[in-house]
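Handing you this structure, nothing more for now.
One chain of protein is taken out of this complex; the other chains stay put.
By letter and in written order, the chains are A, B, C, D, E, F and G; residue numbering begins at 1 in each of them.
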Amino acid sequence: MNQNTLLKLLNDVASGHIIPEDARKSLLHLAVEDIDYAHIDHHRSLRKGFPEVIFGEGKTHDQICGIMERMEIQEDIILVTRIEREKAENVLARFPKASFHEDARMLILENKPLPKTGSGKILIISAGTSDIPVAKEAFLTANAMGNSVETLFDVGVAGIHRLFQHKSLLEAASVLIVVAGMEGALPSVVAGLVKSPVIAVPTSVGYGVSLGGLTALFSMLNSCSSNVSVVNIDNGFGAGYVASAINHIHQK
Amino acid sequence: MNQNTLLKLLNDVASGHIIPEDARKSLLHLAVEDIDYAHIDHHRSLRKGFPEVIFGEGKTHDQICGIMERMEIQEDIILVTRIEREKAENVLARFPKASFHEDARMLILENKPLPKTGSGKILIISAGTSDIPVAKEAFLTANAMGNSVETLFDVGVAGIHRLFQHKSLLEAASVLIVVAGMEGALPSVVAGLVKSPVIAVPTSVGYGVSLGGLTALFSMLNSCSSNVSVVNIDNGFGAGYVASAINHIHQK
Amino acid sequence: MNQNTLLKLLNDVASGHIIPEDARKSLLHLAVEDIDYAHIDHHRSLRKGFPEVIFGEGKTHDQICGIMERMEIQEDIILVTRIEREKAENVLARFPKASFHEDARMLILENKPLPKTGSGKILIISAGTSDIPVAKEAFLTANAMGNSVETLFDVGVAGIHRLFQHKSLLEAASVLIVVAGMEGALPSVVAGLVKSPVIAVPTSVGYGVSLGGLTALFSMLNSCSSNVSVVNIDNGFGAGYVASAINHIHQK
Amino acid sequence: MNQNTLLKLLNDVASGHIIPEDARKSLLHLAVEDIDYAHIDHHRSLRKGFPEVIFGEGKTHDQICGIMERMEIQEDIILVTRIEREKAENVLARFPKASFHEDARMLILENKPLPKTGSGKILIISAGTSDIPVAKEAFLTANAMGNSVETLFDVGVAGIHRLFQHKSLLEAASVLIVVAGMEGALPSVVAGLVKSPVIAVPTSVGYGVSLGGLTALFSMLNSCSSNVSVVNIDNGFGAGYVASAINHIHQK
Amino acid sequence: MNQNTLLKLLNDVASGHIIPEDARKSLLHLAVEDIDYAHIDHHRSLRKGFPEVIFGEGKTHDQICGIMERMEIQEDIILVTRIEREKAENVLARFPKASFHEDARMLILENKPLPKTGSGKILIISAGTSDIPVAKEAFLTANAMGNSVETLFDVGVAGIHRLFQHKSLLEAASVLIVVAGMEGALPSVVAGLVKSPVIAVPTSVGYGVSLGGLTALFSMLNSCSSNVSVVNIDNGFGAGYVASAINHIHQK
Amino acid sequence: MNQNTLLKLLNDVASGHIIPEDARKSLLHLAVEDIDYAHIDHHRSLRKGFPEVIFGEGKTHDQICGIMERMEIQEDIILVTRIEREKAENVLARFPKASFHEDARMLILENKPLPKTGSGKILIISAGTSDIPVAKEAFLTANAMGNSVETLFDVGVAGIHRLFQHKSLLEAASVLIVVAGMEGALPSVVAGLVKSPVIAVPTSVGYGVSLGGLTALFSMLNSCSSNVSVVNIDNGFGAGYVASAINHIHQK
Amino acid sequence: MNQNTLLKLLNDVASGHIIPEDARKSLLHLAVEDIDYAHIDHHRSLRKGFPEVIFGEGKTHDQICGIMERMEIQEDIILVTRIEREKAENVLARFPKASFHEDARMLILENKPLPKTGSGKILIISAGTSDIPVAKEAFLTANAMGNSVETLFDVGVAGIHRLFQHKSLLEAASVLIVVAGMEGALPSVVAGLVKSPVIAVPTSVGYGVSLGGLTALFSMLNSCSSNVSVVNIDNGFGAGYVASAINHIHQK
Partner (left out) sequence: MNQNTLLKLLNDVASGHIIPEDARKSLLHLAVEDIDYAHIDHHRSLRKGFPEVIFGEGKTHDQICGIMERMEIQEDIILVTRIEREKAENVLARFPKASFHEDARMLILENKPLPKTGSGKILIISAGTSDIPVAKEAFLTANAMGNSVETLFDVGVAGIHRLFQHKSLLEAASVLIVVAGMEGALPSVVAGLVKSPVIAVPTSVGYGVSLGGLTALFSMLNSCSSNVSVVNIDNGFGAGYVASAINHIHQK
């Protein structure tokens, strides 16, 4: 759907030839802009409640800027994930209003402040200090998507009492994100204490048979606590996104 | 916490020495019954909203019956997962009111009908006919936990139009469970169409480099759609449990 | 077969001592030039319809130039794959007429323009923008081998409607190459829509359990659509080559 | 699309309200019959040139018969793959005209003889005697899909001269399927001798680090001959299907 | 043969009581009995403090009996591990004084009661009821080697308070063996609570990405608690043996 | 080469039209008999010094007998490997002179006693009693191929002095085959003591991370002793064959 | 537990309101200091006998210094593991009394000399010269934790007599740490010679199928000597820690 057909549709709505509900439906799955190296999915916001997020890895900064330019016209917020400092600086030169979070490798362009629309509270827990960058990515994502988010860092199972001090915080959360590397045991313990859904995020922190995060991942998938589901290794973004989707199930 | 200490606590509440809220808290993490081969966690219902579920694999039918006998006193519903026909028949002989679902390898003892407490609708989708047993396990679990559940079977990506016929059903669901083996592509496609959280369940259906379900699992963890989280291979039970936890986030 | 024996054979044909058909047969499997670090297979063009392609990895630029010098005498076109910028620049200094395609890591020396000999159209589809370099390698190869080639980039399954907009393009192709990383789901969806053969190319785009492309590869090998065959991870060259072989089956 | 809507469409064509070409298009992606445990894709024949093939593994014989009953009405041929003797005998009791090929684990119901529509010849080669069942599955599939097929068994690389005796047969084929277990070297050697596309099928024949066919699979994906693409381990069916798709590229 | 008997031998050579050639032979590290299919290491008791233990897998019951017959003459106790019921019954027919423990797959022949020689207490903990057979093998081994052993079963991390009830038991142990399948998180939690060495035993309990125990194993090797070392999957015997070795370091 | 062309060749030799040396050369790579399910390589004896060996796995007993019938005419000895009892009994019914070795899963038909042609002595060592079947397969193979073979069983590294007692035996061998499962350490130790080539054979004996023999295999490939080369897991036959090839290098 | 509550507790002890033994117990599991990016577990010394050890990987030098500043107040010794030169130099600038051991990548801050509290002797053995850095990390750790430690380097199995020269040293040790890469055979051989517990440490030394240390790890877990337990690849720190825990079992 190009700019002209979009305009025509809206004119038809304006003139009463098309009723709004029908227009909403046709907009839902059609509007795609082809800029050669990308098919930008402009109506993802409508369909999914949040615009397309740009995966920075493997794209040049020119490609990222090109996509952002098209999106900027229509969206309130743009997220770029997995973008390294050098590439980010090139993008910041073009979009000075954007902010870059180096540890989380995330760039955010906020055209206007987003309201808090999520119904409950999201709690993000990390097992160790070295897991914080991934936890941060989850935090920035969930926050950008309109949720109240709290964090609790470095409460791994080697000193399990650190976690128990915060039991009321745990019980108050609607959704919990638990980030852990090495043996990935923390989500099982946390999920055993609460009834809310727990999203486990394995990290690549560790060495030897941590196998770049595979061990933590498999551990979490084998959790003996049943209210646990899992996302990819180091995928803080995905965890934040899923948590937000859960926290918005009543805003359908 | 044995039966005596439990009684004492309740007497204290009755006599006003302990206020109910305080009693609730102490009950939350204490009551465990040690029957030698098992430490039964009687207050899991209170803490987690659902009693302990018995993992049938690797337990004798005597052990399963022993645990069920202790649980039966206190719980409205008991679930046993991964229980084969022969073992199940031995358990049914002792608990004739229980029902056994052979394809889902699940045994359910329902002492009294459970109310529908989940706030939205859970939709369970399977990619192929061979994935139905796992989908069924998810269905039975989510149903037993007090949710409205619908199903849509055999709508895999080789004939993607089969899925599109049911778009309104997809959009109406609060939570979606998508079960697929082989290349495990269906959750990505489904999640691209909805804003609700999608729980992906890989199955061991397939051969060669399906690697017993690992390929479907990894596919799902790599989904380019962001509202997807994943459970273990063939873990229909876990998917149903997580979906129910999501569907109850407002009943905290 | 050295230059002398080749000459003698051709003289024998000229003088009628050997009939052409017999000469064709003996040339088919014999002519090899030994330059110490390589046995150049000069008659691969005759036997396979396309000259030997130089695999750039692990060879010095001197070795590459040495092989090209020998091939240049006899071939209309020379391809070097997996060659990095620095090595390529050294080769370009010696063969200024060659062109280097950095994103596809390919160097092409075209002595004379090749006719379009393939009977149908090859369509190359990429799931994401980050998969384009591999798609480009497939494009350059299929193009160099005498085929009409079209491309369609960034139409991955997270927004499946982007693909459906181009259905007639899909149905018109004789052979389709589908390039995808992460969960590698696109080839299954595409193959479900067409009757032509689909060559799936997994890429190493992704992280965590994308496992450097293994997940996409295994996904594709498990495709529930049956008209799919697969090449190695990031092997755009191989995909282009196979597509061309298919597109020439009637030129035998 | 149920039987009523199908009838209405055809009536519209009959009455001239819809021109045939338009009717063909709408039929292409719509007709699906929902029989609870399966969504039968009745127009796959139209779209893909061959009806849906039933994957026998993980289905009960009742489910297989149920699907076949619906398909029988509309299709000239029905294939069931990966079906063991016991299950097959139950199906044969219901469909006595069907034939069961035990070594290939395939059941075929041919309502009327299919014409040879493929333009060239398909040659199926096996490395060893133990690879024949997989080769047979490829043969039955390609044959059922309307192709001329020839076979050449037990010509593995341990005695490579066995292969060279048949060089003219190799050169005459439009498409070659090469089936091999253990080290999976044969496709590379064959592909080095011909210009036609080679479809490599790894088998699980072997032990130790044959790893159930993974070694042969990886070998084939790494072939130094470029006209090779690969299907899943033991997937003779897929190889036959792809070969037929290639052999029909001119019947579009 | 200890240092004293060695010196005596050499003195005998010096004094001429033994000729050099004979001394050379006996020095070649001695007491081994060759019964064709086995070289029985009779002095292992002397060197290691416990006789050779017979690994039952892959041996016929005749071979097992043959080895036991030779050992019986010299040893107070004989252990056979990984021996299935049928094989065990054949051995029991020959050695009726032996006892067979089917769940632990262990056969023990105790010629005379062994004193408790270990200095502290060994505590064996299992995460689930299904892990008990492996825990039992550890128990039987440690017990047979002269240690005081206690057990604590089914205290996994899904209900972590079950473990905390037994904190004094944990703190009293000299060595702890922690047996767990699935995510294998329990050893990390236990080791975080005590200063004694913890031997972690992964079990093959679980499914999907439990990978036959590999996930639990890797989890344990990545423990963020540092006083943990690990033995092979399901190796209860090894854990009991190592625990006993630790519990005897002062009896050197 | 069929029987006629073979006869013609021999007649030509007889009549002096072809000198014997030239006949030997042409026989070397040609004679193959096609019996549909097998291309029997009759001149392998000439080319390789030993006839084709039949891999029993995946062949029916009819196929095995069929191949043996053709080979029996020309060969002094026929070996069938990896043949189970039931299949073997069917073959023995047809070839009563053959002998079946159940533990080694080998069937041998010796038409006439073979002379000892190998120049040195082959020593076969096994680490444990459970490794003997594989060692036996190596023994039978090397013996059948005309070598003097000795064995030394159950001398694993847990009691390394058992090995040292036999040092002169080790030093006397021309080639050593070392068979070991579990950690596969024995070949390194043996190879450190001798200058002769050591062929290491990993076995699938063990459990857990023995990974079906992969651990022993990888151990052996990483041997810090340099005179070690390795064959596939449980491949006693291959080890015996290689050892014989080495022991015959002077009979070229 | 913050500084105020700690002070209050100590005042209560001072005033006699709390007896010391009760104070000891409450301190045991409570005192945690939250400094945003870390929850410092100040009473780990009390509970575990040694303070928290800082895992340097993935932490900034600012974070490391921040944690050390808080710990320095209460602890006699601070260990930082896996810290590279550049990061270490930044830490040394702030803590000039600390010492950095580059090969072992360890930084140690010793506030006051620690007494030798371990009851026996720890012996650390390395298979090769390339394994020394890992052995060194074990040495530094065990030494810092109050043990007498000796070392024996480069005594691998390719020249096994090098080890036997030191048999009395081996037999004198209470605990042995054996460090080896490649095939990881040394721990089996050492453990076969002694009755003390052996802690095996696989290293990533090697190439090809050493698989970054996995082969050595799996070898060690499969040891046919039973007194062996294992830690993670290159985890010299863990081995030193476990050895110390064993060497202190009588100081409970």
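What we mean here is this: a contact is a pair of C-beta atoms (placed from the backbone, for glycine too) under 8 Å apart; a residue touches a chain by one contact, two chains touch by 3 or more.
Small disclaimer: the values here were computed from a predicted structure and weren't measured.
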### Message
Can you list the shown chains that the omitted chain is in contact with?
### Response
C, D, E, F, G
### Query
Pick from D:53, D:88 or D:220: which residue touches the chain that isn't shown?
D:220
### Message
Could you pull out which residues of chain C are in touch with the chain that's been left out?
### Response
29-30, 32, 36-39, 41, 44, 52, 55, 57-59, 63, 67, 82, 202, 204, 212-214, 217, 232-235
### Interface residues of chain D (partner: the chain not displayed)
127-128, 156-160, 182-185, 188-189, 191-193, 206, 208-211, 214-225
### Summary
The missing chain sits against chain G at residues 128-132, 153-155, 158-159, 161-162, 164-165, 167, 205, 207-210
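By our rule, only the chains that are shown with their structure count from here on.
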### Query
So which chain is the furthest away from chain D, centre to centre on CA atoms?
G
### Query
Among the chains, which has its CA centre at the largest distance from chain E's?
C
### Task
Sort out for me whether A-C or B-C is joined by the greater number of C-beta contact pairs.
B-C
### Message
Roughly how far is chain C from chain E, centre to centre by C-alpha average, rounded to an integer in Å?
### Response
59
### Task
List, in ascending order, every residue of chain F touching at least 2 other chains.
128, 158-159, 208-210, 214, 217
### Message
How do the chains pair up in terms of touching? List each pair.
### Response
A-B, A-C, A-E, A-G, B-C, B-D, B-E, C-D, D-F, E-F, E-G, F-G
